[in-house]
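Take a look at the following structure, please.
Omission of a single protein chain aside, the complex is shown with its protein chains in their original locations.
For reference, chains read A, B and C in written order, and residue numbers begin at 1 within each chain.
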Amino acid sequence: MGLTIGVDIGGTKIAAGVVDEDGTILETYKVPTPPTPDGVTDAICAAVSEVSASHTIDAVGIGAAGYVDDKRATVLFAPNINWRHEPLKDKVEQRIGLPVVVENDANCAAWGEYRFGAGQGHEDVICITLGTGLGGGIIIGNKLRRGRFGVAAEFGHIRVVPDGLLCGCGSQGCWEQYASGRALVRYAKQRANATPENAVALLALGDGTPDGIEGKHISEAARAGDLVAIDSFRELARWAGAGLADLASLFDPSAFIVGGGVSDEGDLVLDPIRKSFKRWLIGGAWRPHAQVLAAQLGGKAGLVGAADLARQG
Amino acid sequence: MGLTIGVDIGGTKIAAGVVDEDGTILETYKVPTPPTPDGVTDAICAAVSEVSASHTIDAVGIGAAGYVDDKRATVLFAPNINWRHEPLKDKVEQRIGLPVVVENDANCAAWGEYRFGAGQGHEDVICITLGTGLGGGIIIGNKLRRGRFGVAAEFGHIRVVPDGLLCGCGSQGCWEQYASGRALVRYAKQRANATPENAVALLALGDGTPDGIEGKHISEAARAGDLVAIDSFRELARWAGAGLADLASLFDPSAFIVGGGVSDEGDLVLDPIRKSFKRWLIGGAWRPHAQVLAAQLGGKAGLVGAADLARQG
Amino acid sequence: MGLTIGVDIGGTKIAAGVVDEDGTILETYKVPTPPTPDGVTDAICAAVSEVSASHTIDAVGIGAAGYVDDKRATVLFAPNINWRHEPLKDKVEQRIGLPVVVENDANCAAWGEYRFGAGQGHEDVICITLGTGLGGGIIIGNKLRRGRFGVAAEFGHIRVVPDGLLCGCGSQGCWEQYASGRALVRYAKQRANATPENAVALLALGDGTPDGIEGKHISEAARAGDLVAIDSFRELARWAGAGLADLASLFDPSAFIVGGGVSDEGDLVLDPIRKSFKRWLIGGAWRPHAQVLAAQLGGKAGLVGAADLARQG
Partner (left out) sequence: MGLTIGVDIGGTKIAAGVVDEDGTILETYKVPTPPTPDGVTDAICAAVSEVSASHTIDAVGIGAAGYVDDKRATVLFAPNINWRHEPLKDKVEQRIGLPVVVENDANCAAWGEYRFGAGQGHEDVICITLGTGLGGGIIIGNKLRRGRFGVAAEFGHIRVVPDGLLCGCGSQGCWEQYASGRALVRYAKQRANATPENAVALLALGDGTPDGIEGKHISEAARAGDLVAIDSFRELARWAGAGLADLASLFDPSAFIVGGGVSDEGDLVLDPIRKSFKRWLIGGAWRPHAQVLAAQLGGKAGLVGAADLARQG
């Protein structure tokens, strides 16, 4: 098979890219994400048409945030786009005349990292994506594992605190409420509010108040030694590492890959996560330890992964 | 392949059984579990020799509680038997002259149920064993999934309560401290102690004190309408069902199989677990639900599964 | 001393009442709660003037939601009215020419119940108010205990779940997130969403959806046997009773009084709370148990208590 297209549906932009069999992106086209469900479908088709004009394309892979069914055809539930049982594969295939594979976006990113990023050479890899929320993907035996009904690997919604924080999903205590970019900002705001004297550098980067703290401020302040910022990363790592230890008990992979915006900070966040993982790993003295690796493809993992999944057919 | 032998190493007895390709046990032999590590190996060999005398055996599968390595040869860590990096496969093969496969006992039970019990017809099944502790096994795509290093599916030790109950593994808040036969007895004792007026039937079955409560009393009292006994099962189900909901978020199987001594009570415990599972399942309105099934093979699942895994090679 | 006035500042109405030494309300006047801080002060003075016209008044007691200082003069922090270090006593005294006592509203309600309601005859009483949130008051040795700085008895904000639900106060896991009218509605909505088949009666009382559930529906449905409604009360009681057990460990009163809108349901909510209290009481076999009593004065407790505190001087 030759070239395929990967589509990444983000909150603000939809990106379509032509990808070759080595995972290299040859051309990309982006459009703003429309506000309506049908508008998103239109935009996907338009972006695909745009980038396919000057290439011979064999198939298209689309990554969508939400539940995708076992046939990789229907989006069962996409909270952000308001798709409910949306037959996205059929709709797009009819419009563009190419085979289409629909997949959960975090699964796409996991597959991208497994094939062309930090996961190369591993047969059993668990990826987590620490973005606004927490997503993930499971590779076992060199295959993406989607579950019987297509909705596996919803890592962000395992319960890590009974009766814990309310989650957008309606449940309480979900992992993504404790390990995600949004959680990091909450940690910093709470701490800056309680002990502003330890957050002088952090507060100076925003509007001077805890409410004005943003994620980028926390990274910058942590590098400058701000105590609240450092402690906020430590708290994030406490929960991320403990969750990885649980995933090790369940999946026992050879590697974890940590991606998403939070992981852009590299060892600033990876090292505390590694320490926490080791702290909470069960039976650590009697078993080989999985590596905890930083993702390598950044924001392109989803698009590249979607294209490659389409190639695999 | 013809007949194989399955070995089940229990706390009090070691059982070896000759099993055919349909999962039928043709002959069984049991010996008391010796107190020393080497004694256990001796007893395994003796039991295998005993049952293999009048059959033509092709291979032997041994189920052991603990970590078994990726080659299914070495027991890395068996807390009960005090094996540490024990080359069990080599030792037994040298003694009995047959190919040996070593596997975690809960994995064996899961495989047994998948092949010949409640899991037949399912490709993706998660089994949990509610015995004294909580064990489990993962079947995805018709294969037992053992992890990269052989120690996957340690369900009992995922953390369900941060800073929770101390576990024998050294960690805190492990699932098996909340969902297991031992947990059930603790629930009943605590409740009988606080409100003995609601545990009259339950207390009458033992020595009259909360300390005298045993697992079998709780089942019997629950069937008789004892409030504390019923509430103890409900508490167990609360934790078991919430954990299954987490496993659904992770694995999305078509079925869960609940085995182990606690599950012998059938719908007395299964129905509350199903309710709790439904209560905690994330996105339940937008996805197919896994079935929650009672195991069918009872205490034989491990032996039958071990024999069949040996057959598969 | 003769007559005094009690003022109750509610979210929608401000009530002033003339109260005699037996706690009887002789006359009441209500005005809508103005939207601005100064408007509230104006309304208080107006209402006091109105009811004092035809009586000889010796003093005025004002109950306010928030922190009131050790001199019972300044409202340090009132989240709803947006008072910050507001010298309410001075302002009102200057305007109405009568001695004024300012007190936390839950303290007023506790005092009212202690003097004229369920707490009569007890020297050591702890009151909790299950309204939208959870407030409380402490009577030890026949005296209202306000703490060194005036802000004691903030029961609603003790932490009952580490890393638990976000609270309006900025902290997490506060008791009022688990035991209050708002919590009750959350319990019902979550359960009706997960298992609508068990909430048929409950859902029929609102708009048919979980989001349409209101507190009054839950009471009515519970009386009709609706499973989700009953279970929601049970969950509320689980947290309320466990918290009372903690307060027993700390204060060891002879009685708890449970007031607020939730307690209007009487034994529907009180009985489960009593059971839960007994379940969680530490050392229950070796100590006398505090009674758990329903409040008797309903919504008038705060006004009557404020008036009586003014009388005490």
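The working rule: a contact is a pair of C-beta atoms (placed from the backbone, for glycine too) under 8 Å apart; a residue touches a chain by one contact, two chains touch by 3 or more.
Remember, predicted model here, so these are calculated numbers, not experimental data.
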item: Touch with the omitted chain, as defined above, among C:D8, C:D124 or C:E235; value: C:D124
item: Interface with the unshown chain - residue positions in chain B; value: 161-166, 170-172, 178, 190, 193
item: Contact set of chain C toward the excluded chain (per top definition); value: 67, 76-77, 84, 122-124, 138, 140-141, 143, 145-155, 157-162, 169-171, 174, 242, 245-247, 249-254, 280, 282-283, 286-288, 290
item: Residues of chain A in contact with the chain not shown; value: 162-163, 191, 193-195, 275, 278-281, 284-285
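The definition used in the following text is that only the chains that are shown with their structure count from here on.
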item: Chain-chain pair with the highest tally of contacting C-beta pairs; value: A-B
item: Inter-copy rotation, chain A to chain B, in degrees (Cα atoms; steps of 5); value: 180
item: Central subunit by CA centre of mass proxy; value: A
item: Cα-centroid distance, chain A relative to chain B, in whole angstrom; value: 34
item: Where chain B touches two or more other chains at once, by residue number; value: 162, 280
